[in-house]
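Report on the structure given below.
Note that one protein chain is taken out, while the other chains of the complex remain in position.
The first chain written gets the first letter, and so on, giving A and B; residue counts start at 1 in each chain.
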Amino acid sequence: MRQMTTLLSTRTERQGLLEITDQIKVWTDGQAVKVWLLTILCRHTSASPLIQENAAAAVRGDLEEYFARIAPEDPSRYEHDDEGPDDMPAHIRTALTQVRLSLPVIEGGLALGTWQGIYLVEHRRRPHSRTLVLH
Amino acid sequence: MRQMTTLLSTRTERQGLLEITDQIKVWTDGQAVKVWLLTILCRHTSASPLIQENAAAAVRGDLEEYFARIAPEDPSRYEHDDEGPDDMPAHIRTALTQVRLSLPVIEGGLALGTWQGIYLVEHRRRPHSRTLVLH
Partner (left out) sequence: MRQMTTLLSTRTERQGLLEITDQIKVWTDGQAVKVWLLTILCRHTSASPLIQENAAAAVRGDLEEYFARIAPEDPSRYEHDDEGPDDMPAHIRTALTQVRLSLPVIEGGLALGTWQGIYLVEHRRRPHSRTLVLH
C-alpha cells in the first residue's frame, strides 16, 4: 500500500477556529490514490483539528465563547502556569477536542458533509506556528 | 489494498443515544478482509458516533442529561439561533464528542470490549435523517 505523508505548517493569528479545509485539499487533491484514509495530527497540545459547520460564522464565535466558559482562564484553578494564564486552559480544551482526526477520502475528495469544514482551533491567545502531520 | 466504503442512512427518532452496532456489523460482516480499520464519519455537525457502555440503560440516560447540563439550551448564551434553540448546543456537543470514530476489525469482528457498543448520539430534539460514511 502507498503511504503518503507531509507536514503542513500554518500560522494562527488569534485564538479561535481557523478554517484549513482548502490547505488540506491542496495536498489531498494531488494524490493519485482515489480512496484512502486521511489522518491529521497536530503536533502541539494547545491547538486541535476539528470538523465543524462551515456555514454560519456565529457558530464559530459561539464555540469559542463556550470553550472560554468551560475551561476559563482562572489562575486560581490551575497549578501549571509556566507559560501564562492561557496555557493550562489550552491543554484542557485540547484534551476535550483531541489533537488528531481521521477522515475518509472517496473518489479523490474529502468525505465531508455539505456543511462541514476542517478547522484548526488555536487555544492560545497569541499567534503560533502550528505543524500538522498529514498522512 | 482494498478500500471499501458505503453510506449508512439512519433515522433518529429522538434526542439521545441510539445503538447502531448491529447496523454496522451487517456491513462489516460482509467484508472478505479479516483485519482492517473501520472509520465511521457522520456527515452532520449535530450528531456523533460514540463508543459507550451497552449494558446498563441508565448510563445512556445519565449521559443525555449530562450533555443537557454541560451545553444547555439557553438562547441568551448563543448568537447562532437560525435553526432553533437546540441547534447551537448540538454543535457544541458534537465538538466535544467528535463526528468520526476509528475502530479495528480483527478476525472479521469489531474489536470492541465486552461491554462496549457503537451509538449514534442525536443532539437535536426532532427526528433527523443521518448519513454515516463507513470506510
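The working rule: a contact is a pair of C-beta atoms (placed from the backbone, for glycine too) under 8 Å apart; a residue touches a chain by one contact, two chains touch by 3 or more.
Because the structure is predicted, anything quoted here is derived from the model rather than measured.
Trainee: Which residue among B:42, B:63 or B:120 touches the omitted chain?
Mentor: With B:42, B:63 or B:120 as choices, the missing chain is touched by B:63.
Trainee: Which of B:18, B:50 or B:120 touches the chain that is not shown?
Mentor: B:50
Trainee: Which one, A:15, A:54, A:102 or A:116, makes contact with the chain that was left out?
Mentor: Only one listed residue reaches the unshown chain, and that is A:102.
Trainee: Which residue, B:8, B:103 or B:134, contacts the hidden chain when the whole complex is considered?
Mentor: Final answer for the missing-chain contact: B:103.
Trainee: Against the chain that's been left off, what residues of subunit A make contact? List them.
Mentor: 1, 3, 5, 37, 39, 41-45, 70-71, 77-80, 82, 88, 91-92, 94-96, 98-100, 102, 131, 133, 135
Trainee: If the hidden chain were put back, which residues of subunit B would touch it?
Mentor: 1, 35-37, 50-53, 56, 58-59, 61-63, 65-66, 70, 96-98, 101-104, 106, 111-116
The rule we apply is simple: only the chains that are shown with their structure count from here on.
Trainee: Between subunit A and subunit B, tell me the centre distance in angstrom, where each centre is the average of that chain's C-alpha atoms.
Mentor: About 20 Å separates the centre of subunit A from that of subunit B.
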